[in-house]
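Entry: chain A
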Amino acid sequence: MIETMLLIALALFMIAIALHVIRIIKGPTMPDRAIALDTIGVNLISSMAIVSILFETTAFLEAILILGILAFIGTIAFSKFIERGVIIERKSDH
Partner candidate 1 sequence: MNASQIIEWICAMIMLLGAIISVISAVGMLRFPDVYTRSHAVAKSATLGVLSCLIGSFVYIWVQDGYISIRILLGILFVFITSPVASHLVIRAAYRSGVPLAEGSGEDELKSVLFGGKDAEQLK
Partner candidate 2 sequence: MSNNIIVLPLVIPIFTAVILIFLRKHVVVQRIIAFLTMLAVSIISFFLLVLVQREGIIRIDFGGWKPPFGILFVADAFSVLMVLTASIVTLICLLYAFSTVGERHEYMFFYSFVLLLVAGVNGSFLTGDIFNLFVCFEVMLMASYALVALGGEKVQLRESLKYVLINVVGSSVFLIALAYLYGTVKTLNMAHIAERVAEAGQDPMLTTVSLVLFIVFSLKAGLVLFFWLPGSYVVPPAAVQALFAALLTKVGVYALIRTFTLMFPHRPEVTHTIIGVFAGLTIILGCLGALSSRNVLRIAAYNIVIAVGFILIGLASGTENALAGSVFYLIHDMIAKALLFLLVGLMVFLTGEKFIDNMSGLIRNYPLFGWIYFLTMLALVGIPPLSGFVGKILIGKGAIEAGSYVLLFLGFASSLVVLFSLLKIFLSSFFGETIITNEDKKPLPIASMVSLVAFALCIVVMGLGAEQLMAYVKDAAKILVNPSIYIDAILSESEGV
């Protein structure tokens, strides 16, 4: 029963991800897509947590943390790219 619930939850997360993919494809603006991708990352974190429980292993928990970190870095990079066209500046403008 619990397994079924978890599988349903997983499927729902996948549906959420699919919806975000649609947003990425549709856009219309770059920030829209950046948000969607970021959220896909966040949803993947949840999915991994559920998979961990389904498989009864803690082997995937590192992935959760890493994904959190990396999605964040990615989002920063995207927003800087959208905002300035440059992700890493040579000199601080302050």
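In picking the candidates, the idea was that all candidates are chains of the complex that A comes from, given by their letters.
Points worth noting:
Quick note on the criterion: contacts are C-beta pairs under 8 Å (C-beta built on N, C-alpha and C of every residue); 3 or more make two chains touch, one makes a residue touch a chain; residues count from 1.
As the structure is a computational prediction, the values presented were derived from the model and not from experiment.
By the touch rule above, chain A in this complex touches candidate 1 out of 1 or 2.
Per the touch definition, chain A reaches candidate 1 in the complex via residues 2, 5-6, 8-10, 12-13, 15-17, 19-20, 22-23, 29-32, 34-36, 38-39, 42-43, 45-46, 49-50, 52-53, 56, 58, 61-62, 64-65, 68-69, 71-72, 75-76, 78-80, 82-83.
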